[in-house]
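To start, I am sharing the structure in question, which I have written as structure tokens.
Of the protein chains in this complex, one is absent; all others appear in place.
Naming follows writing order (A, B, C, D, E and F), and every chain is counted from residue 1.
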Amino acid sequence: MLKPLGDRIVIETVEKEEKTASGIVLPDSAKEKPQEGRVVAAGTGRVTDSGERVALEVSEGDHVIFSKYAGTEVKYDGKEYLILRQDDILAVVE
Amino acid sequence: MLKPLGDRIVIETVEKEEKTASGIVLPDSAKEKPQEGRVVAAGTGRVTDSGERVALEVSEGDHVIFSKYAGTEVKYDGKEYLILRQDDILAVVE
Amino acid sequence: MLKPLGDRIVIETVEKEEKTASGIVLPDSAKEKPQEGRVVAAGTGRVTDSGERVALEVSEGDHVIFSKYAGTEVKYDGKEYLILRQDDILAVVE
Amino acid sequence: MLKPLGDRIVIETVEKEEKTASGIVLPDSAKEKPQEGRVVAAGTGRVTDSGERVALEVSEGDHVIFSKYAGTEVKYDGKEYLILRQDDILAVVE
Amino acid sequence: MLKPLGDRIVIETVEKEEKTASGIVLPDSAKEKPQEGRVVAAGTGRVTDSGERVALEVSEGDHVIFSKYAGTEVKYDGKEYLILRQDDILAVVE
Amino acid sequence: MLKPLGDRIVIETVEKEEKTASGIVLPDSAKEKPQEGRVVAAGTGRVTDSGERVALEVSEGDHVIFSKYAGTEVKYDGKEYLILRQDDILAVVE
Partner (left out) sequence: MLKPLGDRIVIETVEKEEKTASGIVLPDSAKEKPQEGRVVAAGTGRVTDSGERVALEVSEGDHVIFSKYAGTEVKYDGKEYLILRQDDILAVVE
């Protein structure tokens, strides 16, 4: 099992259709496209400058959207994961 | 539903006429142009270095103006949203 | 009405004669020239790392001088405004 | 009157002979040359991350030396001033 | 014995097969590949801005995954180690 | 008299032989060479983010070694001084 440290999260990425429904390329290419995944494991939280540990807002099983170029790819036990910081997670899909 | 984390905000953008009333390009191009939208969901707030969570100043339904190149475009349930940090929001239109 | 967030200020800019009285270009061009305006609305203040909100030093009606390239131009209700952070304001003209 | 905000200082610059007594250019050009001036007005001080306001160390009338390229030139009421942060002031001449 | 300072960790790296099972190069080369190792020694922890020492989350013997280009190679007593900061460790393998 | 502000120090530099005893250029040119001087005046200290003033570690008359390219040259009363921050001082020679 992968146990991330601090404010890091282990994510199993979800393949996402890159084309829009109408097949048209979006005009504003300056904006980055996000990626989806499922939280496999979450760290114990970030320690603030005052020495307090702040619990993470996501937990195992959460379906999340994150910045596409964030994190580090990790291959473990034959499967691929992405380890990123909670700050790279944009939103939880409920 | 998209539930943003921390100080992030989910916004439904509003199309805005790019030309001025007179159709004249503004002389001072060094200044960036803002964009408008409506807040769909707001995070739980930023955690300061002293470990305190500061509630966000905007909430669902607010009409906001934000920096044009801020945030990440997210396509969810057939609609497009923009997820950005509260700090990228310039003002609430009341 | 535009209600700025945090330490942001909405300003109605004032046109300012760019030439000096004698019409001579100033020799030291390394220094940036400021711009003038009137405060239309001020945010609720900046939140420090210790979670305390610090009230702004300017308020509606103040005549201020600010760094020329600061802020974002916002067109609202047919008029143009500039939204900037209080830190970009150099001084209040009394 | 110009009332600077926070840790900003309004200064009336003093012309300073740029040549050395012997007229020789200083060999170590990597070091920046300072400039002199008189404090016309001082802000209310900087607010620390803990929300405390720290009073400025200079006050009206002080003769100060500051980094040459610091600050913003402001023309007000026919006279030129320089507005800079206290941190750009190197020393008070007593 | 190597006793790391602060939030530093001494690691004995583990050789890791660089090819994927199918031998196919991963399409997204923008993401960095991690490296594995075993913790040989851990520092006394980071001191926060409030002067509190935060104990490290890893300890001797832990099998860890870290960012490939992190740290400094140290040759000691005929063996090679890597000294990095705990923040460069992505996860503990359990 | 020059009274430096905050964590600044006024130094009277000491000429230092640039060649080594043997006249050989040092092989590792990546490292910067320091300079010597005597403390003429020291500021009242740095104010931390918690609003506390930390007294300086050097005082008038101290013989100090500092980073060669640090600080600003000031000509005052016919003599040349260097004003730098205490953080640029490497050590006191006792």
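Throughout what follows, a residue touches a chain if its C-beta (ideal position, glycine included) is under 8 Å from a C-beta of that chain, and two chains touch if they have at least 3 such contacts.
It should be emphasised that the depicted structure is a prediction, and the values quoted were computed from it without experimental measurement.
Asks: Which of the chains on display does the removed chain touch in the whole complex?
Replies: E, F
Asks: Could you pull out which residues of chain F are in touch with the chain that's been left out?
Replies: 20-21, 26, 28, 30-34, 46, 48-50, 52, 54, 57-58, 65, 67, 86-87, 89-94
Asks: For chain E, enumerate the residues touching the unshown chain of the complex.
Replies: 1-6, 8, 10, 41, 44, 47-51, 69, 71-76, 78, 82-83
Please note the rule applied: only the chains that are shown with their structure count from here on.
Asks: Could you set chain A aside, keep the rest fixed, and say what connected groups are left?
Replies: B, C, D, F | E
Asks: Which chains make contact with chain B and with chain C at once?
Replies: Per touch definition, common to chain B and chain C: zero chains.
Asks: Between copies chain A and chain E, what's the superposition rotation on C-alpha atoms, in steps of 5 degrees?
Replies: Rounded to 5 degrees, the superposing rotation is 50 degrees.
Asks: Could you grab the centroid distance between chain C and chain F? Build each centroid from C-alpha atoms only and quote it in angstrom.
Replies: Computed from C-alpha means, the inter-chain centre distance equals 38 Å.
Asks: Quick check: how many Å separate the C-alpha centres of chain A and chain B?
Replies: Using C-alpha averages as centres, the distance is 21 Å.
Asks: Two or more other chains in contact with one residue: find those residues in chain A.
Replies: Counting only residues that touch two or more other chains, chain A contributes 48-50.
Asks: For this assembly, give the contact graph shape among line, ring, star, complete and other.
Replies: It is a line, because the chains touch in a row without closing up.
Asks: Okay, what are all the chain pairs that touch?
Replies: Result of the pairwise touch check is A-B, A-E, B-C, C-D, D-F.
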